[in-house]
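All protein chains of the complex are present and in place, except for one that has been dropped.
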Amino acid sequence: MPIRDWFNKKKIRSPKQPTSKRTVPVGIWSKCADCNKIIYQKELFDNHFVCPECGHHYRLSAWQRIKLLTDPETFRETESGLSAKDPLKFKAGKTYAASLARAKKKSRLKEAVITGRGKINGVTVGLAVMDFNFIGGSMGSAVGEKIVRLIELSIAEKLPLIIVTSSGGARMQEGVFSLMQMAKTSAAIGRYQRFGLPYISILTNPTMGGVTASFASLADIIIAEPQALIGFAGPRIIEQTIKKKIPEGFQSSESMLKNGQIDMVVERGRLKSTVSTLLAMLTLGEAANA
Amino acid sequence: MPIRDWFNKKKIRSPKQPTSKRTVPVGIWSKCADCNKIIYQKELFDNHFVCPECGHHYRLSAWQRIKLLTDPETFRETESGLSAKDPLKFKAGKTYAASLARAKKKSRLKEAVITGRGKINGVTVGLAVMDFNFIGGSMGSAVGEKIVRLIELSIAEKLPLIIVTSSGGARMQEGVFSLMQMAKTSAAIGRYQRFGLPYISILTNPTMGGVTASFASLADIIIAEPQALIGFAGPRIIEQTIKKKIPEGFQSSESMLKNGQIDMVVERGRLKSTVSTLLAMLTLGEAANA
Amino acid sequence: MPKYIADFEHPIVELEKHLNDLKKNPSSTKKSYAREILRLEQEIDRLKVRVYRNLTPWQRIQLARHPERPQFLDYLSELFQNFIELRGDRLYGDDRAIIGGLANFNNFRVMVIGNEKGRKIKDKLEHNFGMPHPSGYRKAARLFRLAAKFHLPVVSFIDTPGAYPGIESEEHGQAGAIANNLRILAGLKVPVIAINIGEGGSGGALALGVANRVFMMENAYYSVITPEGCASILWGDSAHAPEAAAALALTADKLFKFKLIDGIIKEPLGGLRGEVLSVAAQLNEILLAALTELTGWDGEKLADERYKRLRKIGVFSEDKFYELAQGMRLIKGE
Partner (left out) sequence: MPKYIADFEHPIVELEKHLNDLKKNPSSTKKSYAREILRLEQEIDRLKVRVYRNLTPWQRIQLARHPERPQFLDYLSELFQNFIELRGDRLYGDDRAIIGGLANFNNFRVMVIGNEKGRKIKDKLEHNFGMPHPSGYRKAARLFRLAAKFHLPVVSFIDTPGAYPGIESEEHGQAGAIANNLRILAGLKVPVIAINIGEGGSGGALALGVANRVFMMENAYYSVITPEGCASILWGDSAHAPEAAAALALTADKLFKFKLIDGIIKEPLGGLRGEVLSVAAQLNEILLAALTELTGWDGEKLADERYKRLRKIGVFSEDKFYELAQGMRLIKGE
């Protein structure tokens, strides 16, 4: 396809308010949460949980995402033993301890991020993937620590760094400890970037608050999945502040692209190949320049 | 005066369209070109050619400006022998040669910029001052060359750099030679700035086109005189393009300040002391940090 | 202008009013009158001590937000000399919610930057109640870099409810602007000292706060989320803010205990009102000590120390056995 046609084709889709709480419907046949059309569950699976009718991107768990991005059997988790403590003995309504227990059970994870080494079309990378099922993918001390350890590992082993975000922001149950993870992860990214290694971040629905306002926005290349909710302040807080409704498509991937905050919106099916091409462009591989 | 009061006091003056062609009226008593009030010529002189009634800043010649900024008898001109040639044998209506001859006679200068070393409250600086009387202060090869030589001299002698602009832009009679002076001066500023030496630019009425879009905008600190016309495209070209009148105060120092493009608007009477304070802050003098 | 009174201060104010009324109408017999005055004065003092020495986190937040509380410009004018404001982000604007420039502090030349909320209503609007847009953070970034270029220490004053949550601020990259400041500050090759003088509202505050030394006023707070926001999320009702405030451990004493800050500046009983003189000496001393210490360090050491400070922040558990078991399972092909 000639580039000009391609440019004409990939018009920004009329962005609509991203949906924030859609999980995959259960059953052999089910109704798409976005377009309401009846879809065959198997087809949805084969399509990386993207509705074959309307293109709605259902949320992926961290392990599903890792499967999508890495070559089979190549991912090796690091720091799997790291998990949250409760430094404030937080209790407001319910306790943090209870939330953690429930999250572990629900997500079958120890924390809201999985980190490790993996191969993407043969190229070894440092990979972190957040999971929204674990207390909204929120970043507390353990998440911040796991990400920073992955960054440090990637520096030590000269690996490209890929971080896939899905997070409501900082984990309030850890108070200022969570807030400081923003600075800690951003500082680590700053160190990583001195070494001329590529850092690609992939923002998925939703990426908000302290995660957007730290490592997620600091990548050399920022990719977003279609129609993800991406921003700093939550839509509700903004509406309360400005005392009017926010416009359609506000804080969507597509508006972020239009507003110059991200490099590209990439559909899930093209995600691995896009990352792979970017890695080939940004790292000294077989087709070196000098 | 407490800082809070000072903040409240120095409100942005309601900006009005800067006047671009006002010269000092002649006679013992004369009428201010801006406020129409009768002013005593001597008072105008003593006030650095600022109307004592309305604060209108009349245009200064390069030598008047040098007198205003430097300590008496301290300025030593450099590259005074440098002047324009006519590489294109430019003729469009009148010839460039004729324009040059007339400019030299009218301004008693060889070129549209004076460069040299001078002291500002005892601190030696590299100083360039443009003169609007010489073909609208336009930048051709000689102006570009003089500025670059001053920059190189300031690197060699580790001098702070001060450039006072007053220019309609690049000198079209030298075609692409003029255009390239934008790149040449900007590149030289880039080199200068590697040495951690301070560069302060002072924008006076008017500073437009290729001068604003090169060295003038690259200073560490950018100062403008009140109500100067500052911009890239001329107001008339903009009006032709957008097919409506430009708003009041557009492209004024005050709107540049509001729009975040410059650091401060400083009245002529406070210019020398402001530059002097900035130099004390930015150079290792008697009150060093370590 | 009627004095602003927080809820929990009403009993004190009532007694004070009663005392004043009494003083204006000396109708009683001299002896009992004097006794009554004395009794009241003692009672007020006792009450003040009882209230102000036992402030709840939520009450401290009231003091941190107190409209008469000194703001950045008050400290600037009291502690710094020859301030020259540097304006603009050189991109799109000059956000008045963040003010910065060059100044002298004792014998030091510094870049001083802070959130300014504004005192009178007109100033508040101009300064947007201290809530910066991306333009403000980008101005700060420019000044941080300028400070590094000219080897000037950065002194920052934090006092913001948070970054402004609006449409344009989101569209113009609020998140990216804050993230970028965190990265810049972390790597800055000059000393950075931050003082939280009132409100430390989340990432919008932290964007001026990644420092070699961090201090807090006694009644300042630093929080990952506003107590109101936290309460809205957890109870669906912002009226639970006092409980959220307590749960969030956002006060200076707590943060000091957690070793997240380096020192606390004591405030007079009842918190700062209108003037900064009562804390000027402490602030001066603390800043002077920090600057004196840090300006002796080279750039790499400063950035390294800042990184190390951040690097160790976090409380988590580490299950090496689990990790090992995971590895074993993988080897066994489970």
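Just a few scattered comments:
Order of writing sets the chain letters: A, B and C. Residues in each chain are counted from 1.
Everything that follows uses one rule, which is that contacts are C-beta pairs under 8 Å (C-beta built on N, C-alpha and C of every residue); 3 or more make two chains touch, one makes a residue touch a chain.
Every value quoted in this text rests on a predicted model; they were computed, and no experiment measured them.
Put simply, the missing chain touches A, B, C once the whole complex is considered. Remark: the omitted chain is touched by one listed residue; of B:Gly55, B:Pro87 or B:Gly196 this is B:Pro87.
For the chain left out of this panel, the touching residue among B:Asp131, B:Glu174 or B:Glu254 is B:Glu174. Check A:Ile39, A:Ala62, A:Ile221 or A:Ile237 against the missing chain and you find that the one touching it is A:Ile221.
For subunit B, the residues touching the absent chain in the complete assembly are 76-77, 79-85, 87-88, 90-94, 110, 140-142, 144-145, 148, 170-172, 174-184, 186-191, 209-210, 212-218, 231-234, 237-238, 241-242, 246-247, 250-251, 255, 259-261.
Touch with the hidden chain on the side of subunit C covers residues 90-92, 134, 138, 171-173, 176.
Although one chain is not shown, part of subunit A still touches it, namely residues 2-4, 7-8, 193, 196, 198, 220-221, 257-264, 274, 277-278, 280-282, 284, 287, 289-290.
The definition used in the following text is that only the chains that are shown with their structure count from here on.
Shown here, the protein chains touch in a chain-like sequence that does not close on itself.
With every chain reduced to the mean of its CA atoms, the largest distance from subunit B is reached by A. Subunit A and subunit C have Cα centroids lying 31 Å from one another. The geometric centre of subunit A is 50 Å away from that of subunit B, both derived from CA atoms.
Shared interface positions of subunit B, defined as residues touching 2 or more other chains, are absent. Contacts with at least two other chains are made by no residue of subunit C.
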